[in-house]
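All protein chains but one are shown at their positions in the complex.
And now, chain A:
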Amino acid sequence: MSRGMGSTLAAPAQTAHHRDAVGAKLGMWLFLFTELLLFGGLFLLYAVYRTRFPSDFHFAATTLDPLVGTVNTLILLTSSLTMVLAVAALERGRRRAAQAFLAATMALGALFLANKASEWAAKIGHGLFPRSGLLLDRTDGENLFYGLYYGMTGLHALHVLVGLGILAVIWGLLARGPRRGGEAAAERGTERLGSEAAAERGTERLGSEAAAERGIQLENAGLYWHLVDVVWIYLFPLFYLIS
């Protein structure tokens, strides 16, 4: 983030409490900590079981296709890029470009999920799912590998899904644009987003305050999206690259 956590934590400010951009971002970062700890529990289980059954994990991982995982990694990384571009576009006041980049991010997220779904469907088609007859005949380690595979990638996919929902809401808010101040003023208000002068001027105030809030919301949604990305970056080698 542009401002370090240190300065965020140090500065007490009694501002109008609904427009505290630093506070909103601090809140989002705290929320991301909780998400890391949520996944942390699963990573802990993974670490214990993999240490206990290293060769079973190694063998079970051969059934996963590294190509599928690599493609999904590329898709998610690209979606993070388009997310950053969306935030940057809105900072420069280019609302329509921001919407386009946001739409691209959502499309890539959906593509990731489709890829994931087809991978799961193929596995389940082969009879590789928890408590399946095929898996129950295998070793404990392989069962645990698949338990973790479905649990961890499933929870991650759920997060992608939630992220898509959040992005869709923000896309809708952007599409609606600022509500007050007439068409032209509203357009100018959005275009000038980030410029202090526009924010201070009385007539355009409502429009640009709403736009500033959109900016904070988009940036926070971006932070969440990057978290989802980061989690996947760890899941990818742990499942696809250990065979």
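Basically, a contact is a pair of C-beta atoms (placed from the backbone, for glycine too) under 8 Å apart; a residue touches a chain by one contact, two chains touch by 3 or more; residues count from 1.
Note that contacts and distances are computed from a predicted model.
*Asks:* Select, from "Na(+)/H(+) antiporter subunit G", "Amino acid ABC transporter substrate-binding protein", "Cbb3-type cytochrome c oxidase subunit I" or "Ligase-associated DNA damage response endonuclease PdeM", the UniProt-recorded name of the complex's unshown chain.
*Replies:* Missing chain, per its UniProt entry: "Cbb3-type cytochrome c oxidase subunit I".
*Asks:* Of the listed residues A:44, A:74, A:134 or A:241, which contacts the missing chain in the full complex?
*Replies:* Final answer for the missing-chain contact: A:44.
*Asks:* Identify the residues of chain A touching the omitted chain, counting contacts across the whole complex.
*Replies:* 8-9, 12-15, 17, 20, 22-24, 26-27, 30-31, 33-35, 37-42, 44-45, 48-49, 52-53, 130-131, 136, 139-141, 143-144, 147-148, 150-151, 154-155
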